[in-house]
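Some chains have been omitted; the remaining ones sit where they do in the full complex.
Every chain is named by a letter (A and B) in the order it is written, and numbering of its residues begins at 1.
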Amino acid sequence: MTETQVTLIQIDNYGPWTVAPEPKREADLQMLQSRLYADLSQLVGHHDGYVFSTRYDNMIAVTNGLDLAEHRRIQDAVRNRYPVTVSLGVATGASPRDAIGEATATLQAAGSAQDGERTEILRGDPLREGGAVQIAHFDVNDATGRYTDELDAFEVFRRIDRGYTTLLEYMYDSHDSLSFFIGGDNVISVTADLDRPAFEEAIDHVAETAGIDLKVGVGRGRTAGDAGMVAKEALERCREHGTRVEIGAGERTEGT
Amino acid sequence: MTETQVTLIQIDNYGPWTVAPEPKREADLQMLQSRLYADLSQLVGHHDGYVFSTRYDNMIAVTNGLDLAEHRRIQDAVRNRYPVTVSLGVATGASPRDAIGEATATLQAAGSAQDGERTEILRGDPLREGGAVQIAHFDVNDATGRYTDELDAFEVFRRIDRGYTTLLEYMYDSHDSLSFFIGGDNVISVTADLDRPAFEEAIDHVAETAGIDLKVGVGRGRTAGDAGMVAKEALERCREHGTRVEIGAGERTEGT
(Lines give C-alpha, C1' and ligand atoms only; values in the text may rest on other atoms or scores of the structure.)
Protein backbone atom coordinates (compact mmCIF):
# COMPACT_ATOMS: atom_id res chain seq x y z
CA MET A 1 0.00 0.00 0.00
CA THR A 2 1.21 3.48 -0.77
CA GLU A 3 1.75 6.01 1.98
CA THR A 4 2.66 9.24 0.22
CA GLN A 5 4.41 12.06 2.02
CA VAL A 6 3.67 15.45 0.56
CA THR A 7 5.15 18.87 1.32
CA LEU A 8 3.49 22.15 0.46
CA ILE A 9 6.13 24.82 -0.19
CA GLN A 10 4.73 28.33 0.01
CA ILE A 11 6.64 31.56 -0.60
CA ASP A 12 5.91 33.82 2.34
CA ASN A 13 3.93 36.95 1.63
CA TYR A 14 4.98 36.91 -2.01
CA GLY A 15 2.15 38.93 -3.58
CA PRO A 16 3.01 42.14 -1.71
CA TRP A 17 6.72 41.63 -2.47
CA THR A 18 6.06 41.54 -6.20
CA VAL A 19 4.53 45.02 -6.18
CA ALA A 20 6.48 46.83 -3.46
CA PRO A 21 7.65 49.51 -3.56
CA GLU A 22 6.43 49.35 -7.15
CA PRO A 23 5.63 46.48 -9.54
CA LYS A 24 8.76 44.48 -10.31
CA ARG A 25 9.75 43.72 -13.89
CA GLU A 26 8.08 40.48 -14.94
CA ALA A 27 11.31 39.09 -16.40
CA ASP A 28 12.92 39.48 -12.97
CA LEU A 29 10.05 37.66 -11.27
CA GLN A 30 10.19 34.85 -13.79
CA MET A 31 13.88 34.52 -13.15
CA LEU A 32 13.44 34.43 -9.40
CA GLN A 33 10.67 31.85 -9.58
CA SER A 34 12.44 29.53 -11.93
CA ARG A 35 15.76 29.73 -10.12
CA LEU A 36 14.03 29.02 -6.83
CA TYR A 37 12.26 26.08 -8.40
CA ALA A 38 15.54 24.80 -9.86
CA ASP A 39 17.20 24.99 -6.45
CA LEU A 40 14.31 23.26 -4.74
CA SER A 41 14.44 20.50 -7.37
CA GLN A 42 18.05 19.97 -6.53
CA LEU A 43 17.68 20.23 -2.76
CA VAL A 44 14.68 17.91 -2.57
CA GLY A 45 16.04 15.76 -5.39
CA HIS A 46 19.15 15.14 -3.39
CA HIS A 47 17.02 13.08 -1.05
CA ASP A 48 15.25 11.51 -4.02
CA GLY A 49 12.14 13.65 -3.68
CA TYR A 50 10.26 15.35 -6.52
CA VAL A 51 9.11 18.97 -6.56
CA PHE A 52 6.50 20.22 -9.02
CA SER A 53 6.44 23.88 -10.00
CA THR A 54 2.64 24.00 -9.71
CA ARG A 55 1.78 27.72 -9.17
CA TYR A 56 5.45 28.70 -8.44
CA ASP A 57 4.40 30.60 -5.32
CA ASN A 58 2.93 27.33 -4.02
CA MET A 59 4.83 24.23 -4.99
CA ILE A 60 3.95 20.64 -4.19
CA ALA A 61 6.66 18.10 -3.39
CA VAL A 62 6.68 14.38 -2.80
CA THR A 63 9.09 13.94 0.07
CA ASN A 64 9.04 10.35 1.28
CA GLY A 65 12.33 9.85 3.05
CA LEU A 66 12.85 13.45 4.22
CA ASP A 67 12.46 14.15 7.92
CA LEU A 68 11.84 17.51 9.56
CA ALA A 69 15.53 18.26 10.02
CA GLU A 70 16.07 17.91 6.27
CA HIS A 71 13.08 20.13 5.61
CA ARG A 72 14.59 22.72 7.93
CA ARG A 73 17.85 22.59 6.03
CA ILE A 74 16.02 23.28 2.78
CA GLN A 75 14.20 26.18 4.39
CA ASP A 76 17.52 27.57 5.63
CA ALA A 77 19.06 27.19 2.19
CA VAL A 78 16.29 29.28 0.64
CA ARG A 79 16.71 32.04 3.22
CA ASN A 80 20.47 32.06 2.65
CA ARG A 81 20.15 32.34 -1.13
CA TYR A 82 17.05 34.37 -1.88
CA PRO A 83 15.35 37.61 -0.94
CA VAL A 84 12.23 35.62 -0.03
CA THR A 85 11.55 32.85 2.49
CA VAL A 86 9.33 29.76 2.37
CA SER A 87 6.97 27.98 4.73
CA LEU A 88 6.63 24.22 4.64
CA GLY A 89 3.70 21.98 5.57
CA VAL A 90 4.31 18.23 5.63
CA ALA A 91 1.75 15.44 5.79
CA THR A 92 1.21 11.85 4.75
CA GLY A 93 -1.79 9.97 3.50
CA ALA A 94 -2.93 6.77 1.88
CA SER A 95 -3.82 8.90 -1.13
CA PRO A 96 -1.82 11.89 -2.37
CA ARG A 97 -5.03 13.92 -2.23
CA ASP A 98 -5.41 13.25 1.48
CA ALA A 99 -1.78 14.12 2.03
CA ILE A 100 -1.90 17.50 0.30
CA GLY A 101 -5.15 18.26 2.09
CA GLU A 102 -3.55 17.79 5.44
CA ALA A 103 -0.26 19.46 4.48
CA THR A 104 -2.23 22.54 3.42
CA ALA A 105 -4.40 22.57 6.53
CA THR A 106 -1.28 22.45 8.66
CA LEU A 107 0.09 25.60 7.04
CA GLN A 108 -3.24 27.40 6.96
CA ALA A 109 -3.59 26.87 10.69
CA ALA A 110 -0.45 28.95 11.14
CA GLY A 111 -1.92 32.00 9.41
CA SER A 112 -2.52 33.52 6.01
CA ALA A 113 -0.09 33.13 3.12
CA GLN A 114 -0.05 36.92 2.93
CA ASP A 115 0.42 37.64 6.59
CA GLY A 116 3.78 39.35 6.91
CA GLU A 117 4.20 37.88 10.39
CA ARG A 118 3.67 34.30 9.32
CA THR A 119 7.07 33.37 7.90
CA GLU A 120 9.22 30.26 7.75
CA ILE A 121 6.64 27.97 9.28
CA LEU A 122 7.68 24.33 9.39
CA ARG A 123 4.97 21.96 10.50
CA GLY A 124 3.80 18.45 10.03
CA ASP A 125 4.46 14.81 10.65
CA PRO A 126 6.86 13.10 8.32
CA LEU A 127 6.67 9.35 8.07
CA ARG A 128 8.63 7.71 10.78
CA GLU A 129 9.62 4.97 8.38
CA GLY A 130 8.53 3.08 5.33
CA GLY A 131 5.89 4.53 3.11
CA ALA A 132 5.80 3.91 -0.60
CA VAL A 133 5.11 6.07 -3.61
CA GLN A 134 3.56 5.23 -6.94
CA ILE A 135 4.53 7.45 -9.87
CA ALA A 136 2.93 7.31 -13.32
CA HIS A 137 4.86 9.01 -16.11
CA PHE A 138 2.49 9.80 -19.01
CA ASP A 139 3.78 10.78 -22.43
CA VAL A 140 2.12 11.73 -25.72
CA ASN A 141 2.67 9.30 -28.61
CA ASP A 142 4.75 10.75 -31.39
CA ALA A 143 4.30 14.33 -30.23
CA THR A 144 7.10 15.43 -32.52
CA GLY A 145 5.70 13.92 -35.70
CA ARG A 146 2.05 14.70 -35.06
CA TYR A 147 2.30 18.06 -33.38
CA THR A 148 5.64 19.81 -32.99
CA ASP A 149 6.67 19.41 -36.61
CA GLU A 150 3.14 19.96 -37.96
CA LEU A 151 1.16 22.58 -36.08
CA ASP A 152 2.12 26.03 -34.88
CA ALA A 153 3.83 26.10 -31.51
CA PHE A 154 0.96 27.68 -29.63
CA GLU A 155 -1.58 25.31 -31.15
CA VAL A 156 0.61 22.40 -30.01
CA PHE A 157 0.89 23.88 -26.56
CA ARG A 158 -2.88 24.29 -26.43
CA ARG A 159 -3.47 20.65 -27.31
CA ILE A 160 -0.94 19.42 -24.82
CA ASP A 161 -2.51 21.67 -22.21
CA ARG A 162 -5.95 20.33 -23.05
CA GLY A 163 -4.75 16.76 -22.71
CA TYR A 164 -3.06 17.63 -19.44
CA THR A 165 -6.13 19.33 -17.97
CA THR A 166 -8.31 16.39 -18.96
CA LEU A 167 -5.92 13.93 -17.36
CA LEU A 168 -5.52 16.05 -14.22
CA GLU A 169 -9.26 16.24 -13.63
CA TYR A 170 -9.80 12.56 -14.32
CA MET A 171 -7.01 11.31 -12.08
CA TYR A 172 -8.08 13.62 -9.30
CA ASP A 173 -11.80 12.84 -9.41
CA SER A 174 -11.50 9.12 -10.06
CA HIS A 175 -8.33 8.25 -8.19
CA ASP A 176 -7.42 10.99 -5.71
CA SER A 177 -4.20 11.47 -7.66
CA LEU A 178 -2.20 14.65 -8.22
CA SER A 179 -0.99 15.29 -11.76
CA PHE A 180 1.61 17.79 -12.94
CA PHE A 181 2.81 18.92 -16.34
CA ILE A 182 6.59 18.62 -16.32
CA GLY A 183 7.46 19.95 -19.76
CA GLY A 184 7.46 18.72 -23.34
CA ASP A 185 4.61 16.25 -23.68
CA ASN A 186 5.00 14.73 -20.22
CA VAL A 187 2.74 14.53 -17.21
CA ILE A 188 3.54 12.89 -13.91
CA SER A 189 0.73 11.59 -11.71
CA VAL A 190 1.39 10.83 -8.09
CA THR A 191 -1.09 8.09 -7.33
CA ALA A 192 -2.28 5.69 -4.67
CA ASP A 193 -1.99 2.02 -5.65
CA LEU A 194 -3.52 1.83 -9.07
CA ASP A 195 -3.50 -1.16 -11.35
CA ARG A 196 -3.30 -1.61 -15.08
CA PRO A 197 -7.02 -1.23 -15.87
CA ALA A 198 -7.11 2.11 -14.07
CA PHE A 199 -4.35 3.43 -16.33
CA GLU A 200 -5.95 1.98 -19.44
CA GLU A 201 -9.18 3.74 -18.62
CA ALA A 202 -7.38 7.00 -17.98
CA ILE A 203 -5.69 6.79 -21.37
CA ASP A 204 -9.01 5.95 -23.04
CA HIS A 205 -10.64 8.88 -21.32
CA VAL A 206 -8.05 11.37 -22.53
CA ALA A 207 -8.17 9.97 -26.07
CA GLU A 208 -11.95 10.30 -26.19
CA THR A 209 -12.27 13.63 -24.43
CA ALA A 210 -9.25 15.52 -25.71
CA GLY A 211 -8.16 13.50 -28.70
CA ILE A 212 -4.64 12.93 -27.39
CA ASP A 213 -2.99 9.49 -27.41
CA LEU A 214 -0.92 8.68 -24.35
CA LYS A 215 1.27 5.92 -23.06
CA VAL A 216 2.31 5.52 -19.45
CA GLY A 217 5.12 3.95 -17.43
CA VAL A 218 4.36 3.23 -13.79
CA GLY A 219 6.74 2.63 -10.92
CA ARG A 220 6.65 2.12 -7.21
CA GLY A 221 9.40 2.80 -4.72
CA ARG A 222 10.31 4.04 -1.29
CA THR A 223 10.99 7.51 -2.70
CA ALA A 224 9.61 9.54 -5.56
CA GLY A 225 12.98 9.35 -7.27
CA ASP A 226 13.06 5.57 -7.14
CA ALA A 227 9.46 5.19 -8.22
CA GLY A 228 9.94 7.79 -10.95
CA MET A 229 12.99 6.08 -12.38
CA VAL A 230 11.18 2.76 -12.53
CA ALA A 231 8.33 4.60 -14.27
CA LYS A 232 10.72 6.08 -16.83
CA GLU A 233 12.23 2.71 -17.57
CA ALA A 234 8.73 1.28 -17.94
CA LEU A 235 7.93 4.10 -20.36
CA GLU A 236 10.96 3.13 -22.42
CA ARG A 237 9.51 -0.38 -22.56
CA CYS A 238 6.28 1.09 -23.94
CA ARG A 239 8.41 2.59 -26.71
CA GLU A 240 10.24 -0.68 -27.37
CA HIS A 241 7.17 -2.91 -27.33
CA GLY A 242 4.61 -0.47 -28.66
CA THR A 243 2.51 -0.96 -25.53
CA ARG A 244 0.34 1.63 -23.80
CA VAL A 245 0.86 0.72 -20.15
CA GLU A 246 3.94 -0.76 -18.52
CA ILE A 247 4.11 -1.24 -14.80
CA GLY A 248 6.99 -1.96 -12.49
CA ALA A 249 10.54 -3.02 -12.90
CA GLY A 250 9.67 -5.19 -15.84
CA GLU A 251 11.51 -8.35 -14.93
CA ARG A 252 8.76 -10.42 -16.42
CA THR A 253 8.94 -8.66 -19.72
CA GLU A 254 12.68 -8.99 -19.80
CA GLY A 255 12.45 -12.56 -18.59
CA THR A 256 10.15 -13.51 -21.43
CA MET B 1 -1.84 49.11 -34.59
CA THR B 2 0.13 46.34 -32.98
CA GLU B 3 2.84 44.54 -34.88
CA THR B 4 4.03 41.77 -32.57
CA GLN B 5 7.38 40.08 -33.05
CA VAL B 6 7.46 36.54 -31.75
CA THR B 7 10.33 34.10 -31.40
CA LEU B 8 9.94 30.35 -31.07
CA ILE B 9 12.78 28.91 -28.99
CA GLN B 10 13.17 25.18 -29.47
CA ILE B 11 15.66 22.93 -27.69
CA ASP B 12 17.37 20.89 -30.39
CA ASN B 13 16.72 17.17 -30.37
CA TYR B 14 15.83 17.25 -26.70
CA GLY B 15 13.66 14.13 -26.41
CA PRO B 16 16.49 11.72 -27.34
CA TRP B 17 18.86 13.58 -24.99
CA THR B 18 16.55 13.02 -22.02
CA VAL B 19 16.73 9.25 -22.41
CA ALA B 20 20.28 8.66 -23.67
CA PRO B 21 22.21 6.67 -22.77
CA GLU B 22 19.49 5.95 -20.20
CA PRO B 23 16.60 7.99 -18.79
CA LYS B 24 17.91 10.97 -16.85
CA ARG B 25 16.71 11.68 -13.32
CA GLU B 26 13.62 13.87 -13.53
CA ALA B 27 14.94 16.28 -10.87
CA ASP B 28 17.96 16.91 -13.10
CA LEU B 29 15.78 17.61 -16.13
CA GLN B 30 13.58 19.96 -14.13
CA MET B 31 16.66 21.80 -13.00
CA LEU B 32 18.04 22.10 -16.51
CA GLN B 33 14.74 23.31 -17.93
CA SER B 34 14.11 25.91 -15.26
CA ARG B 35 17.66 27.21 -15.29
CA LEU B 36 17.55 27.52 -19.04
CA TYR B 37 14.26 29.35 -18.81
CA ALA B 38 15.66 31.66 -16.11
CA ASP B 39 18.63 32.49 -18.31
CA LEU B 40 16.47 33.10 -21.34
CA SER B 41 14.25 35.39 -19.27
CA GLN B 42 17.29 37.40 -18.36
CA LEU B 43 18.85 37.41 -21.81
CA VAL B 44 15.66 38.35 -23.61
CA GLY B 45 14.55 40.57 -20.72
CA HIS B 46 17.71 42.57 -21.11
CA HIS B 47 16.28 43.85 -24.35
CA ASP B 48 12.89 44.26 -22.73
CA GLY B 49 11.44 41.13 -24.27
CA TYR B 50 9.31 38.52 -22.48
CA VAL B 51 9.80 34.75 -22.61
CA PHE B 52 7.10 32.31 -21.55
CA SER B 53 8.05 28.87 -20.33
CA THR B 54 5.24 27.26 -22.38
CA ARG B 55 6.30 23.60 -22.86
CA TYR B 56 9.91 24.24 -21.69
CA ASP B 57 11.30 22.41 -24.70
CA ASN B 58 9.45 24.94 -26.88
CA MET B 59 9.25 28.42 -25.45
CA ILE B 60 7.51 31.43 -26.95
CA ALA B 61 9.02 34.89 -26.64
CA VAL B 62 7.83 38.37 -27.54
CA THR B 63 10.88 40.02 -28.97
CA ASN B 64 9.99 43.41 -30.42
CA GLY B 65 13.22 45.35 -30.46
CA LEU B 66 15.61 42.41 -30.89
CA ASP B 67 17.32 42.02 -34.23
CA LEU B 68 18.93 38.87 -35.63
CA ALA B 69 22.36 39.70 -34.21
CA GLU B 70 20.89 39.84 -30.71
CA HIS B 71 19.11 36.56 -31.30
CA ARG B 72 22.41 35.05 -32.38
CA ARG B 73 24.05 36.25 -29.19
CA ILE B 74 21.35 34.57 -27.12
CA GLN B 75 21.83 31.37 -29.09
CA ASP B 76 25.58 31.54 -28.48
CA ALA B 77 25.03 32.13 -24.76
CA VAL B 78 22.96 28.97 -24.50
CA ARG B 79 25.60 26.90 -26.29
CA ASN B 80 28.31 28.29 -24.01
CA ARG B 81 26.40 27.53 -20.82
CA TYR B 82 24.39 24.36 -21.41
CA PRO B 83 24.79 20.84 -22.69
CA VAL B 84 21.96 21.51 -25.16
CA THR B 85 21.50 24.02 -27.97
CA VAL B 86 18.47 25.94 -29.23
CA SER B 87 17.00 26.87 -32.58
CA LEU B 88 15.18 30.15 -33.06
CA GLY B 89 12.42 31.13 -35.48
CA VAL B 90 11.44 34.80 -35.62
CA ALA B 91 8.38 36.34 -37.26
CA THR B 92 6.04 39.30 -36.97
CA GLY B 93 2.33 39.69 -37.47
CA ALA B 94 -0.60 41.98 -36.90
CA SER B 95 -1.86 39.35 -34.46
CA PRO B 96 0.34 37.30 -32.13
CA ARG B 97 -1.32 34.20 -33.55
CA ASP B 98 -0.15 35.04 -37.05
CA ALA B 99 3.31 35.75 -35.74
CA ILE B 100 3.77 32.44 -33.93
CA GLY B 101 2.34 30.65 -36.93
CA GLU B 102 4.99 32.07 -39.18
CA ALA B 103 7.79 31.73 -36.62
CA THR B 104 6.97 28.04 -36.30
CA ALA B 105 6.73 27.48 -40.04
CA THR B 106 10.12 29.06 -40.46
CA LEU B 107 11.70 26.56 -38.08
CA GLN B 108 9.76 23.58 -39.38
CA ALA B 109 11.02 24.33 -42.87
CA ALA B 110 14.53 23.71 -41.58
CA GLY B 111 13.77 20.18 -40.43
CA SER B 112 12.31 18.17 -37.58
CA ALA B 113 12.73 19.21 -33.95
CA GLN B 114 14.17 15.76 -33.38
CA ASP B 115 16.54 15.67 -36.30
CA GLY B 116 20.02 15.47 -34.82
CA GLU B 117 21.41 17.34 -37.83
CA ARG B 118 19.06 20.30 -37.49
CA THR B 119 20.70 22.34 -34.76
CA GLU B 120 21.09 26.02 -33.94
CA ILE B 121 18.86 27.24 -36.74
CA LEU B 122 18.28 30.98 -36.71
CA ARG B 123 15.73 32.18 -39.21
CA GLY B 124 13.19 34.86 -39.69
CA ASP B 125 12.54 38.51 -40.31
CA PRO B 126 12.68 40.77 -37.32
CA LEU B 127 10.92 44.10 -37.57
CA ARG B 128 13.09 46.66 -39.20
CA GLU B 129 11.67 49.30 -36.90
CA GLY B 130 8.62 50.26 -34.92
CA GLY B 131 6.06 47.65 -34.08
CA ALA B 132 4.00 47.78 -30.94
CA VAL B 133 2.89 45.22 -28.41
CA GLN B 134 -0.21 45.02 -26.30
CA ILE B 135 0.05 43.07 -23.06
CA ALA B 136 -2.87 42.21 -20.80
CA HIS B 137 -1.99 41.14 -17.28
CA PHE B 138 -4.90 39.17 -15.76
CA ASP B 139 -5.10 38.43 -12.04
CA VAL B 140 -7.58 36.57 -9.83
CA ASN B 141 -9.44 38.70 -7.31
CA ASP B 142 -8.54 37.93 -3.72
CA ALA B 143 -6.93 34.61 -4.58
CA THR B 144 -5.36 34.47 -1.16
CA GLY B 145 -8.57 34.97 0.83
CA ARG B 146 -10.81 32.87 -1.36
CA TYR B 147 -8.49 30.08 -2.38
CA THR B 148 -4.98 29.86 -0.97
CA ASP B 149 -6.03 30.25 2.64
CA GLU B 150 -9.22 28.21 2.25
CA LEU B 151 -8.88 25.23 -0.05
CA ASP B 152 -6.19 22.59 -0.31
CA ALA B 153 -3.23 23.55 -2.45
CA PHE B 154 -3.99 21.17 -5.28
CA GLU B 155 -7.64 22.16 -5.38
CA VAL B 156 -6.53 25.79 -5.66
CA PHE B 157 -4.10 24.92 -8.41
CA ARG B 158 -6.87 23.08 -10.25
CA ARG B 159 -9.19 26.07 -10.14
CA ILE B 160 -6.49 28.45 -11.26
CA ASP B 161 -5.62 26.03 -14.05
CA ARG B 162 -9.27 25.81 -15.06
CA GLY B 163 -9.57 29.57 -15.15
CA TYR B 164 -6.36 29.78 -17.15
CA THR B 165 -7.42 27.18 -19.70
CA THR B 166 -10.78 28.88 -20.15
CA LEU B 167 -9.12 32.24 -20.70
CA LEU B 168 -6.49 30.80 -23.04
CA GLU B 169 -9.10 29.20 -25.29
CA TYR B 170 -11.30 32.27 -25.33
CA MET B 171 -8.55 34.74 -26.10
CA TYR B 172 -7.16 32.51 -28.82
CA ASP B 173 -10.45 31.73 -30.53
CA SER B 174 -12.01 35.19 -30.19
CA HIS B 175 -8.98 37.42 -30.44
CA ASP B 176 -6.01 35.54 -31.91
CA SER B 177 -4.19 36.19 -28.64
CA LEU B 178 -1.61 34.02 -26.90
CA SER B 179 -2.06 33.54 -23.15
CA PHE B 180 0.44 32.18 -20.66
CA PHE B 181 0.25 31.27 -17.00
CA ILE B 182 3.13 33.05 -15.27
CA GLY B 183 2.72 31.82 -11.71
CA GLY B 184 0.54 32.56 -8.71
CA ASP B 185 -2.85 33.66 -9.99
CA ASN B 186 -1.50 35.56 -12.99
CA VAL B 187 -1.96 35.14 -16.73
CA ILE B 188 -0.43 37.30 -19.41
CA SER B 189 -2.16 37.61 -22.79
CA VAL B 190 -0.24 38.94 -25.74
CA THR B 191 -2.94 40.53 -27.85
CA ALA B 192 -3.58 42.53 -30.97
CA ASP B 193 -5.27 45.88 -30.36
CA LEU B 194 -8.17 45.08 -28.10
CA ASP B 195 -10.42 47.59 -26.40
CA ARG B 196 -12.17 47.68 -23.07
CA PRO B 197 -15.34 45.77 -24.08
CA ALA B 198 -13.22 42.89 -25.36
CA PHE B 199 -11.57 42.54 -21.94
CA GLU B 200 -14.86 42.90 -20.12
CA GLU B 201 -16.33 40.10 -22.18
CA ALA B 202 -13.31 37.91 -21.56
CA ILE B 203 -13.65 38.42 -17.82
CA ASP B 204 -17.37 37.70 -17.98
CA HIS B 205 -16.71 34.56 -19.96
CA VAL B 206 -14.22 33.18 -17.43
CA ALA B 207 -16.54 34.05 -14.52
CA GLU B 208 -19.45 32.23 -16.15
CA THR B 209 -17.56 29.26 -17.49
CA ALA B 210 -15.01 28.59 -14.78
CA GLY B 211 -16.35 30.56 -11.84
CA ILE B 212 -13.20 32.61 -11.42
CA ASP B 213 -13.27 36.40 -10.98
CA LEU B 214 -10.54 38.27 -12.78
CA LYS B 215 -9.30 41.80 -13.16
CA VAL B 216 -6.93 42.95 -15.90
CA GLY B 217 -4.41 45.70 -16.51
CA VAL B 218 -3.59 46.44 -20.14
CA GLY B 219 -0.61 48.26 -21.59
CA ARG B 220 0.85 49.05 -24.94
CA GLY B 221 4.45 49.78 -25.75
CA ARG B 222 7.29 49.40 -28.20
CA THR B 223 8.54 46.36 -26.30
CA ALA B 224 6.92 43.64 -24.23
CA GLY B 225 8.70 44.99 -21.17
CA ASP B 226 7.32 48.49 -21.65
CA ALA B 227 3.82 47.28 -22.42
CA GLY B 228 3.96 44.81 -19.53
CA MET B 229 5.02 47.44 -17.03
CA VAL B 230 2.19 49.73 -18.10
CA ALA B 231 -0.14 46.74 -17.71
CA LYS B 232 1.13 46.07 -14.18
CA GLU B 233 0.63 49.67 -13.20
CA ALA B 234 -2.86 49.54 -14.65
CA LEU B 235 -3.51 46.40 -12.61
CA GLU B 236 -2.47 48.27 -9.48
CA ARG B 237 -5.08 50.89 -10.39
CA CYS B 238 -7.69 48.10 -10.56
CA ARG B 239 -6.71 47.30 -6.97
CA GLU B 240 -6.88 50.93 -5.88
CA HIS B 241 -10.17 51.76 -7.58
CA GLY B 242 -11.85 48.38 -7.35
CA THR B 243 -12.22 48.32 -11.15
CA ARG B 244 -12.08 45.26 -13.41
CA VAL B 245 -10.32 46.68 -16.46
CA GLU B 246 -7.73 49.42 -16.59
CA ILE B 247 -6.05 50.31 -19.83
CA GLY B 248 -2.99 52.39 -20.58
CA ALA B 249 -0.81 54.72 -18.65
CA GLY B 250 -3.79 56.02 -16.72
CA GLU B 251 -3.07 59.71 -16.80
CA ARG B 252 -6.77 60.43 -17.06
CA THR B 253 -7.57 58.38 -14.01
CA GLU B 254 -4.85 60.06 -12.04
CA GLY B 255 -5.87 63.43 -13.38
CA THR B 256 -9.41 62.98 -12.16
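Just so we're on the same page, a contact is a pair of C-beta atoms (placed from the backbone, for glycine too) under 8 Å apart; a residue touches a chain by one contact, two chains touch by 3 or more.
This is a predicted model, so every value here is computed, not measured.
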Total identical subunits in the assembly as filed, 2 in place: 4
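Heads up, the rule we're going with is that only the chains that are shown with their structure count from here on.
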Centre distance in Å when chain A and chain B are each reduced to the mean of their C-alpha atoms: 22
Chain A - residues contacting chain B, complex: 8, 10, 14-15, 18-19, 23, 25-31, 33-35, 37-38, 41-42, 44-45, 49-51, 53-58, 60, 97, 100-101, 103-105, 108, 112-114, 144-145, 148-154, 156-158, 160-162, 165, 168-169, 172, 178, 182-185, 188, 225, 228-229, 232-233, 235-236
